[in-house]
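Here you go, one structure.
A single protein chain has been omitted from the complex, and every remaining protein chain is retained in its original position.
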Amino acid sequence: MLANSAELFKFTRLTLIWLTIIFGSVWGACFVVGVLIPTLLLHLGENEIFALLAQICQYLTPVIAILVFIPINAMFMVLVERRGLALFTVRMGPNRVGPDGLLQTAADAVKLLFKEDIIPTGADAWLFTLAPIIFFAPSIFGSIPLLAAITGNNDLFAITNLPTGIFFIIAASSVPVVGIVMGGWASNNKYSLVGGLRSAAQAISYEIPLVLSLVTICYLNQSLNVVEIASRQTGGFLNWNIFGGGALNGLDKYFNALINGSSNANDILQAYYPSNQWILTVIAIAGLVVSTIIAFFMYITAACAEVNRIPFDLPEAESELVSGYNTEYSGIKFAIFFLAEFTNLFIVSSIATIMFLGAGNNPIPQFLIDYLFKNVTFIPQTINAITQALSPLINQIHLINPITFWSVVWMIVKTYSLVFFAVLVRGTLPRFKIDQLMDFGWKRLIPLSLLVFFIVIFAKGVINTNV
Amino acid sequence: MSNLITRAKDSIYQVLRGLKTVAVHSLRIPTTKEYPDTMPPLPPHFRGRLALNVNPETNEHLCISCRQCERVCPDKCIEITAHKSPETNKLELIDFKIDHGLCMFCGLCTEVCPTDCIINTNDFEMADYSREALVYDIRKLTLTQGESSHYFAAKEIALPKPKPTKPAVTVTPATSTVKPAEAKTESKPAEVKTESKPEEAKTESKPAEVKTESKPAEAKTESKPEEAKTESKPEEAKTESKPEEVKTEAKLEETDIKSTDNDIK
Partner (left out) sequence: MSTNLDTTNLKTDEMIINMGPQHPATHGVLRLILKLDGEIVRHVEPVIGHLHRAQEWQGQNRTLFQYQALIDRVDYLSGMFTSLAFAHACEQIDGCQIPPRAQYLRALVCEMNRISSHLLWLGTFLIDLGALFGFPFYPFREREKLLDLFEEIAGQRMMFNYIRIGGVQRDPKQSWFEKVRKFTAEFPDRINEYEAIVTQNPIVLKRTKGVGILDKSVAMDYGVTGPSIRGSGINYDLRKTRPYGIYPELNFEIPLGQNQGDTWDRYMCRILEMRQSNNLINQCLDKMPEGEILGKKQIAGLRIKAGEGFAAIESPRGVLGCYVISNGSDKAYRIRWRNPSFCNLAVLPSLLIGRPISDIMAIFGSIDVILPDVDR
């Protein structure tokens, strides 16, 4: 038995409660704006204006979902971070406010909102006020294309399905650095200035490996559309982009046929990996798998630098620059900086999930589930029965959609696992130095990402010519 | 190139090793002591709030007004008021004040005390709303019999010999009669005190009478007989403590004492 089971249980319970709150409220808001109000409007009369209003409401749903989601999620993530760090450092963490510390961050947020809003003497008041907004805004509009992928292309969010989604996200994610530099410069504080300048240098350097690793995946999937990239990874972890971006598709199908006792298993293998050039094929596939795994970790590293997490939190660098670019900020402006920081962490984690870790798809291959639960009939039966019972609700008023539901659940699990990993890293590693950061970015990550990109191109070419 | 790869491999291994060590810590029981809920186990010699002992057996006040503690205190936070009793020619303790806002809890006073009267208790929760409230007078400082015996046992101090001389006993009513009033304000376990109260009441009655006779000067200040709510014994305690003390008492927020003080004025 685990020695610390009590604390772990508390942590799990707290996480589940918060997740329920977050997604309950987001779903409620979406339901009200996207389903309830339009339906009511349409029932009011056959008026063109009402129809237009209903349409507008439906279009607004993604924005409402994000606006509800971001603050609550940030509160939850701060709590997870604090409780998680407490777990790692053999402490208890905040457990006073609310039952078991549940409301700690909510209380913190309220406190920050009520604090005096100070603009220091000599600061450029306009830029000083504008900086947090510029820092925060991209995390709202930048995350919009992700919604379609997260919700499994639900009708209500289909509008956010941009054909160049990932391009849009990357473009949006490079805006916040302007806010940091602006805040650092406007604060009239030398520490802030140094922090802002560091941040600019860092963001520029680490944008390149970040984008290159994502481009690799886009190339493998022949698409910039996040929904399409997500849908290509269905059917178990072998199809995930992190394992060769579809290079192991044949293996997946082969195992499927093998387990189900199908006679054409070898044919399938032959079709995917022709045996006449098998050495070349194996090398190409191995190269693909290795390079995509490297690309994933490169993405994680560069993303850490993008969102200023330890070990790349140089713009804040508490022991050197006091608090870096947000030294002079307090009250609601600081709250916005804080909010955006954690939202950015969530966004980069969900991008990693969508691009590398199979988005909202089940990590366990479908054939394995079928095989294991072949004799256990009551589980699928129960699920079927529940689906049947809820089907009027699902069909009539879009109460819940099983595809969306499971997609969101898997997204949550994978994304928050990555977030938790970031917490673990924060609890372990010290900080880089600015010159080492630049060294690492330009001399290691960028050549490596270029190398990975070229390997992927050649390997993909080899596979394509053989098939 | 190979050097680079080995270095990269080694670095990744070391980082993972660190991550593993940190992650494994999450399986250990937290070391946090949830202080207000569970009091920390303090050793008996912990240097907390200063207090004055009474004899655990006879309930006599142990202070002999030798002023050793006053002299040795590096902060000069102890102030003893004593006077020579005219008939016995011995020092009588009138008041004992410790400014806990000034005290640095070095414990030197407890070391030099010849009768083990002044001790460091295990109490450290002394936060208050004003500096004046941190100046503890003899009423707040003197421990009950139960508490004294607890500290005598915990600190392994030899029990004091009962004092043979009678006049020394006359000091006790001043301190002990106040205790019932103080017992309410203190948040200490109450059982000990409630037991000791009736006993005190009995034992005090005699010496109290003796003293009022011996001090005619105080009798006039005490001339109001209409303090019907409190008995005659607590009343005596006030008259003994002289005008200068009445002032400081007015600052203290103990309601019982305050109400009676106003009557005197």
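The letters A and B name the chains in turn, as written, and every chain counts its residues from 1.
Here is the rule we use: a contact is a pair of C-beta atoms (placed from the backbone, for glycine too) under 8 Å apart; a residue touches a chain by one contact, two chains touch by 3 or more.
Here the structure is a predicted model, which is why all the values come from computation and not from measurement.
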Omitted chain - touching chains that are shown: A, B
Omitted-chain contact residue, chosen from B:106, B:134 or B:154: B:106
Residue touching the undisplayed chain, where the options are A:269, A:321, A:335 or A:348: A:321
Contacting the left-out chain in the complete assembly, out of A:222, A:266 or A:436: A:436
Residues of subunit A in contact with the chain not shown: 85, 88-91, 190-191, 194, 310-311, 313-314, 317-322, 426-436, 439
Residue numbers in subunit B that touch the chain omitted from display: 10-11, 14-15, 17-18, 21-22, 25, 31, 42-43, 45-47, 68, 71-74, 104-108, 111-112, 120
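Convention: only the chains that are shown with their structure count from here on.
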For subunit A paired with subunit B, centre-to-centre distance based on mean C-alpha positions, whole Å: 60
Sites on subunit A touched by subunit B in the complex: 2-4, 7-8, 86-92, 424-425, 427-429
Contact set on subunit B toward subunit A in their complex: 15, 18-19, 21-23, 25-32, 34
